[in-house]
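All protein chains but one are shown at their positions in the complex.
Per-chain numbering from 1; labels A, B and C assigned in written order.
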Amino acid sequence: MTIPKTMKAAVLHAAHDLRVEEVRVPALGPEDVLVRVRACGICASDVHYYETGAIGRYVVNAPMIVGHEAAGEVVAVGEQVASLQPGARVAIEPGVTCGRCRYCKSGRYNLCPQVEFYATPPVHGAMAEYAVIRADFAHPIPDTVSYEQAALVEPISVGIHAARLTDVQPGKTVLVLGAGPIGLLAVVAARHAGAEQVIISDVYPKRLETAERLGVTAAVNVRTDDLAAAVSRLTDGEGADALLDTSGNRSALENAPSLMRRGGAIAVIGLPENDAVTYRMNTVVDKELAIQGVFRYANTYPAGIRLVASGQYPVEAVITDYLPLDRTNEGFDVAMHQKDRAIKVMILP
Amino acid sequence: MTIPKTMKAAVLHAAHDLRVEEVRVPALGPEDVLVRVRACGICASDVHYYETGAIGRYVVNAPMIVGHEAAGEVVAVGEQVASLQPGARVAIEPGVTCGRCRYCKSGRYNLCPQVEFYATPPVHGAMAEYAVIRADFAHPIPDTVSYEQAALVEPISVGIHAARLTDVQPGKTVLVLGAGPIGLLAVVAARHAGAEQVIISDVYPKRLETAERLGVTAAVNVRTDDLAAAVSRLTDGEGADALLDTSGNRSALENAPSLMRRGGAIAVIGLPENDAVTYRMNTVVDKELAIQGVFRYANTYPAGIRLVASGQYPVEAVITDYLPLDRTNEGFDVAMHQKDRAIKVMILP
Amino acid sequence: MTIPKTMKAAVLHAAHDLRVEEVRVPALGPEDVLVRVRACGICASDVHYYETGAIGRYVVNAPMIVGHEAAGEVVAVGEQVASLQPGARVAIEPGVTCGRCRYCKSGRYNLCPQVEFYATPPVHGAMAEYAVIRADFAHPIPDTVSYEQAALVEPISVGIHAARLTDVQPGKTVLVLGAGPIGLLAVVAARHAGAEQVIISDVYPKRLETAERLGVTAAVNVRTDDLAAAVSRLTDGEGADALLDTSGNRSALENAPSLMRRGGAIAVIGLPENDAVTYRMNTVVDKELAIQGVFRYANTYPAGIRLVASGQYPVEAVITDYLPLDRTNEGFDVAMHQKDRAIKVMILP
Partner (left out) sequence: MTIPKTMKAAVLHAAHDLRVEEVRVPALGPEDVLVRVRACGICASDVHYYETGAIGRYVVNAPMIVGHEAAGEVVAVGEQVASLQPGARVAIEPGVTCGRCRYCKSGRYNLCPQVEFYATPPVHGAMAEYAVIRADFAHPIPDTVSYEQAALVEPISVGIHAARLTDVQPGKTVLVLGAGPIGLLAVVAARHAGAEQVIISDVYPKRLETAERLGVTAAVNVRTDDLAAAVSRLTDGEGADALLDTSGNRSALENAPSLMRRGGAIAVIGLPENDAVTYRMNTVVDKELAIQGVFRYANTYPAGIRLVASGQYPVEAVITDYLPLDRTNEGFDVAMHQKDRAIKVMILP
């Protein structure tokens, strides 16, 4: 296959300045593969960069291709690559780590200080016709998994990692706060880890309906129902074993300990706008709770791909909009302003 | 409800001397409940006592009621029991532990040296109209779970415990050797813990067919097919992450390390007749394998009941024969001599 | 030995009303032992009851014997007790759990909702000539361990439990905030678990000196020195692997995440007066920290006794005052008002 010199890409120049434009196809290093991207989801972090031009210490100072939830077909491989051939269908794990530091060596490579993560300044993302990735982060997918499903392995990975950190096991009750894409796919991850009871909360009926398609055992609309009462009723007054917060809602986080069983664990995935959260430590100590930060994921892609390939979970139900690359701006608009209807917007470059 | 003074029970007097006869209803202690048994499975250990009058150091020196896979309805409760009322439907966890020793206190109560386990001399079992159990070992079941299903929580527990000890997780490949009741239900436990790929081996086509109903991804008849070749093909030459041996077959156990991925774990559940097993330690060390003995189970009943209640697994498919208590001898005969057809025989007292 | 009918005991009648008076020797249940108490430390919780008459939901509504850090000699055993004989020297683990609930069965008996804990209303404590305890919570001590040392196994247990919950291992750096008795003995627990680098902070020079006798590698007086700078210097800018907060100081807790290495764990042992603590979740998530409540301990006494018996740690260095039971009020006064000089006050009944 002939690789073109240039390609179309969704490039963020500054806040509110996203352009689909022609850029150079990225250079292929000796350990890399070049992927013809076939699906790339819009993530809340993409939207945040779009809206503000920054996330914390990461600032968009130069044009950056967005997108880090991607899958596609390998079209070229670097000279040292033996594990993949052109034609391979892959899900892209979007953070390339050093493999040398203590975090990498001990299995927590998500904490690698040298990581180069897609669409995190100054690293380009994958919302483009082509993307490069080190070969060991391009995970083969079976033919039965679509590119769109494969792109979802990225947000599914967050759920898998959170479920591991909170020790979700068969027999446990998991409470997921927030039914956005991360929350909905965390439901799947929790069920897949054996949790028979999975409760979710949100304010949008559409999202709660989607949660039911994905197998929650209870969906609570906190606009109309009392979450604490529901959790108490569903757990014989004991509370949840694990709580996965994807809402980024400050008062939800502050209230989380009261919803827990003794010995439970709270995963903090979503960050509140103002990131100060006040906990009543008396409850945290008395129940011996763990409040666990969750930063991306590690060692999740093989499991995530198998989860999707098992066919047990209609994960694509979270995708509400499919748009070609040219209409990426429209996709961002949908993601920002149609939360009552849209969940995950998938760009098809 | 009036409790009668006597009841029918299947009493083993000596090897090959099992009588369904009238005995006293057991006395109710202050922490106990009395259960009207509605289902009690015949287990391989029951059969072993029947055939030989002993298992290892446990010898049937006095008449003993057999059966330890039981469920039924609570009909009376001891004076200190607050957690259960007559009418409660329960699965019986058949080993009462001391709650005082270091094993009980550290969460491994299956290793309690003071345990009193049903149908292990001199403790009576539950293949009878009534049985007593300490209230904390009588686990409530929802209305959607039948007594026959609830009785299966006992063998399911073995699978759950083995899956925990071998760290079965989403993304892993599990190989189950032997498709008897323990092996088949271990398949369910492994799938429930997230294993997408579960391979089983046996020699009886009927059992392998049942395994397919329970969700194995590959069933290998070792009479006609080469297990090593199948495992290699299904795992890209890597081997299984976890192997659960329920076959009690010496050569299967000796060959197990060669079927494993590096870093894997082998659970030894079934015991070979001659219990000497010879391992090539070079393989065990080179692959850094763990060979893990599995003794009964602990903290599995709530998870096992939820597994059944989830409705995701047709566990009752392992039950091939239902017989009333009067025909218990016929049930043992089936369990011993019809392995090509019968899997689990369930007695309905 | 003849057991008297009455004994002297330190009885709290209400806030600021502690009387050493004659009360009945407690009754011996069938599973209990009666202990002639030889040493009983004054704990911060004793002092808190003394000062306010309550801790959270626990209120002193009736006269209560104080004290829960005790050791002594068994003088009588209940009829079912086989494990101990009169004459046995024991450390008393002061919380009797049910052994029946899911927490007890799973090894986290500190979370047992039925626990009866010494000197927590309405349960009497052990600052008296005699105390009863269920036999399995009376742990034999070797002759080389004094009663005063054995009484310290209780606060040592808190440190052992916190070290386990934060995964203290050889090679790790542990930061202990607060050099009161709990903090100082947590230093010992951390070192014993293999931590080579243990840093402690406090404001009292005497306490920091004692910390040095107990083996800290750095002692920081936060009145004069910058803890963050010290931790950074001592950890090559990386931060601590585990932080054990025993200070109960709100701003210390709020600042804790900034002192941590990525992937680290913070144990919250001390509670601030106003128990609201505000965390910057951005740091918690970015570093993937765990904030772990620590509630008492479980399965620590055998290890704690061996730690003391090893002779490697001069744990008795934390005892600054020894007083007879008659002078218990004086002991409380010392504990409350001489923090610059006194650390642990030991009553010798």
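Here, a contact is a pair of C-beta atoms (placed from the backbone, for glycine too) under 8 Å apart; a residue touches a chain by one contact, two chains touch by 3 or more.
This structure is a prediction, so every number in the text was calculated from the model and none was measured.
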item	value
Option touching the unshown chain, where A:Arg19, A:Lys105 or A:Arg233 are the choices	A:Lys105
Touch with the omitted chain, as defined above, among B:Glu209, B:Glu288 or B:Asp326	B:Glu288
Of C:Arg134, C:His192 or C:Arg262, the one touching the omitted chain in the full complex	C:His192
Where the missing chain touches chain B, by residue	56, 103, 108, 110-111, 113, 165, 253, 262-263, 268-269, 271-272, 275-282, 284-295
Interface residues of chain C (partner: the chain not displayed)	160, 164, 169-172, 189, 192-194, 196-197, 302-304, 306-307, 309-310
Contact footprint on chain A, counting only the chain that is left out	98-102, 104-109, 134-136, 298-299, 302
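What we mean here is this: only the chains that are shown with their structure count from here on.
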item	value
Top chain pair, ranked by how many C-beta pairs fall in contact	A-C
Intercentroid distance (Cα basis), chain C paired with chain A, Å	42
Separation of chain A from chain B, taking each centre as the mean of its C-alpha atoms, in whole Å	39
Multi-partner residues of chain C (each touching 2 or more other chains)	108
